[in-house]
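Below is one structure. I have some questions about it.
Omission of a single protein chain aside, the complex is shown with its protein chains in their original locations.
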Amino acid sequence: MAKKMNFVTAINLAMHDAMEQDENVMLLGEDVADEEGGGVVKVTKGLSTKFGTSRVRSTPIAEEAIMGAAIGASLVGKRPIAEIMLMNFTTVSMDQMVNHAAKLRFMSGGQTNVPITIRTMTGAGGGAGGQHCDMLEAWFAHTAGMKVVVPSTPADAYGLLLSCIQDDDPCLFIENLPTYWTMGEAPERGQAIPLGKANVVKDGSDVTLISYGRTMMEAQAACQQLETEGVSVELVDLRSIVPLDLPTVLESVSKTRRAVIAHEAVTPFGVGAELAAQITEMLFSELQAPVQRVGGSYNAVPYAQALEDAHLPTPDRITDAIKKTLA
Amino acid sequence: MAKKMNFVTAINLAMHDAMEQDENVMLLGEDVADEEGGGVVKVTKGLSTKFGTSRVRSTPIAEEAIMGAAIGASLVGKRPIAEIMLMNFTTVSMDQMVNHAAKLRFMSGGQTNVPITIRTMTGAGGGAGGQHCDMLEAWFAHTAGMKVVVPSTPADAYGLLLSCIQDDDPCLFIENLPTYWTMGEAPERGQAIPLGKANVVKDGSDVTLISYGRTMMEAQAACQQLETEGVSVELVDLRSIVPLDLPTVLESVSKTRRAVIAHEAVTPFGVGAELAAQITEMLFSELQAPVQRVGGSYNAVPYAQALEDAHLPTPDRITDAIKKTLA
Amino acid sequence: MTTLGQPDPATLLDIYERAARIRKNDEAFHSAMQSGKLGIRIYYSPRGQEIIPSAICNLLTDEDYLVTIYRGVHDQIAKGIPLNELWAEYAGRVTGTCKGKGGPMHVTHPETGNMVTTGIVGGSMPIANGLAMASQMDGNDRVTIASFGDGASNIGAFHESLNMASVWKLPVIFVCQNNLIAEHTRYEKGTSVERIADRASAYGMPGIHVNGNDPLEMWKAAKVAIDRARAGEGPTLIEAMTFRFMGHLIGDPDEHWNEGEKEAAMERDPIPALRRYLIDHGHATEGDLQGLEEKLDQEVEDAMAFAAESAKPDILELQKDVFAEEK
Partner (left out) sequence: MTTLGQPDPATLLDIYERAARIRKNDEAFHSAMQSGKLGIRIYYSPRGQEIIPSAICNLLTDEDYLVTIYRGVHDQIAKGIPLNELWAEYAGRVTGTCKGKGGPMHVTHPETGNMVTTGIVGGSMPIANGLAMASQMDGNDRVTIASFGDGASNIGAFHESLNMASVWKLPVIFVCQNNLIAEHTRYEKGTSVERIADRASAYGMPGIHVNGNDPLEMWKAAKVAIDRARAGEGPTLIEAMTFRFMGHLIGDPDEHWNEGEKEAAMERDPIPALRRYLIDHGHATEGDLQGLEEKLDQEVEDAMAFAAESAKPDILELQKDVFAEEK
């Protein structure tokens, strides 16, 4: 039986291996060092003990300063991993992320680049309410110069995080908190997974289902459900939003001629819109049905369990959307 | 001949009339009072002299505090207009805007609401470079609870700003700096223009061109160019992105069966994606060609004039897109 | 600190009642979380910090405003929030203060002046300024309390808010509950100044360093600041020294203290100390206090029953309270 591992361990391992391999890799964020518990959910546990508190720095609660420190150090050879504890707190560091990290390569005419990785966790499902669970990847994808990566399995988390750390551009790496302890296959040590290569998780012929991150679990469940009904779904995990692997998506959709996109972020103006627009533009005459989108309902993440459940893209909602394309 | 007015005067007049009508309307932002020049480009000139510096407050350079002050006051009866001088500086106040202003109605179960108007100016064309010109409306449209308004004429600016100020939700009102002094028809005093009602600026039969804000000027130029070539374009000005007047858009596109969307923001993950996705979903079998999008090129706004010109959606690029739908 | 006389016995009894009410609820929240019966999904215990808001709120009315944080249930209860609706909110019921949509981190109850609860570190202060600005403009003598932690004194919003409040002489009191730790980071690892109260001088504002767990001292400090604010003399920063008895969140092993440090603090638990004081000084008899405590037990029991019997929100609630216009 293959070894199993959860996200927390896989992400920890990727940082460990990257730090071991390259002394310029460093880490900063709130509570990340072992004296502060090795991260609020222990994702960074052991790293400061092994690599020292100069390379693994617990910071004040100051996201703008955390991001700026990462950017500044990255301009002169460091490869900082900056942890913004929860994605909603990127709102505090947006200036440094958007006006600086994403733009310094372009604005300097290529003289300087910003090889930082911004790790952040988020995701609804834990009852934290409106300010702790947002999926905001579309904002950053709309920001030229920022790469955006969302792993859906522990092994992908490991391999994609290695790529982010090695990448010469700012990479936003989005981790799903509610599924942190879900087990999956263990990664192969040292194996980076390239950014911009989508993963065709499951072959199928009737419709292409495109997703990423935590929603891949709901997507898988929808596929299984539909299989029992004789619908063959091809499931594509984008892995990264920027760069976007359009060729793989288009190849699949030109085969199935139907496409559904599912993500946790609210539907309007989300990543699904861009995908739907691109697929439709490129495969207009081949498509047999309009591309369907399934996303979070258009509201703040609610607290009460029943509301939170209904807010999220469930397997049922995905299944319904798929059936719509087949009707 | 009808009276003419530029944007600066129209926006100033809307604030003036709103303040005169409702003593709860107030204004805060950097340099907005007359002692500080009445705004960096004089948009708020005269208001503090007439209504006093308690209602028209020049602030420290502190966008998070400006936004918070507006939000807090709005919870207890004020209708603050908060000016964030340039749209890129919303990155500094994102936490208050997104985690608080947009969500307090929902998170409080409707007990409190946030009737603020956030005025901000932006737009490429002036050579300010990468940090002063971004169009970020897609971010805020992706944030449930925030309304997003982008006027394209001085008269619309007046009428839509009145609506924003009177609206019971946070409204982001985006003004285009490079065309501030462009003249247009004068507004009708006291006449609010409802949010969520698109404006069919020009009837046509061959294709629907959808745009908003400054790009409406380029869109008009493209229409004129095409008219000489015998192409009849129906031109729709969205006026507000949230609420989005989908019925008007769909009505037009179901007539012309072709659609092009043009905006200044970078194309990927922009407002055009949502529109393309929605139009295609609703009018799939009627569309004769894939919806085309024309937006800013995917990079930071460049400094050099030739680059900045090429970055923007020009009439030529819009014309090309329209021809593509007709090919 | 100027001495403005001592709190009288009735005041001390009132403080005790508020503090004991907080403690009773805290115990009940803990056991409800353990049993899982009410479906409460998240809880930040304020245990150890009860005296601070109990003393402050003795000096306030429902007309005064409070903006607090995730760890704010002590502030809310001291401020007089009705327990039924509070418990129902925690339990995600439609009868909750926010219909179950906000949850523990976003409790709002304007009738008792509980204006905003935020989950964003630093988020309380900018909004508090806005409430205070409205009071100043209206010329009433309401004051606003902004509650926050020691860790929050290192984030940008603190700085912007204190500066703005001082420049405008707003009737706001910044109450820093210094429990010596921020999640898992000890005070000195994140904060560069020995006393947060000393930061007041950076804003030309009085700063008061006080033992927040001493009801007499805390009350006197609050009185100075509140009187000052009501008199239109401007804001005050109070650093109230305290201790967090129960870790950051339920389940936190809270291992960051030196040997014996936490035990010593818990031995100085201010609630039994105040109880003893009241009896020793003849302000109340053992029987009086037992009677009070039984009343409080009953209140809590009633509130729990109210929550348990209340309905859960319908999923149609997702579409409500997003915008003024319902979908």
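Order as written gives the chain letters A, B and C; numbering starts at 1 within each chain.
Everything below uses one rule, namely that a contact is a pair of C-beta atoms (placed from the backbone, for glycine too) under 8 Å apart; a residue touches a chain by one contact, two chains touch by 3 or more.
As the structure is a computational prediction, the values presented were derived from the model and not from experiment.
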Listed residues A:130, A:145 or A:184, member touching the removed chain: A:145
Which is it among C:43, C:158 or C:306 that touches the chain not included here? C:158
Among B:74, B:113, B:131 or B:278, exactly one should touch the missing chain; which is it? B:131
Using the document's contact rule, name the residues of subunit A that touch the chain not shown here. 26, 54-55, 57, 59-60, 62, 64-65, 67-78, 80, 95-96, 99-100, 104-113, 144-145, 147, 167-169, 243
On subunit C, where is the contact patch with the chain that was removed from view? 154-160, 162-164, 166-167, 189-194, 198-199, 201-205
Residue positions on subunit B contacting the omitted chain are 30-31, 35-37, 40, 58-64, 88-89, 91-92, 126-132, 297-300, 302-307, 310-311
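In this section, only the chains that are shown with their structure count from here on.
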For subunit A, which other chain has the most distant CA centre? C
Need the CA-centroid distance for the pair subunit A / subunit C, whole Å please. 36
How many angstrom lie between the centres of subunit A and subunit B, each centre taken as the mean Cα position? 30
Subunit B residues counted as touching two or more neighbouring chains: 95, 99, 106-107, 144-145
Touching at least 2 other chains, the residues of subunit C are 98, 100-102, 106, 118-120, 122, 156, 321-322
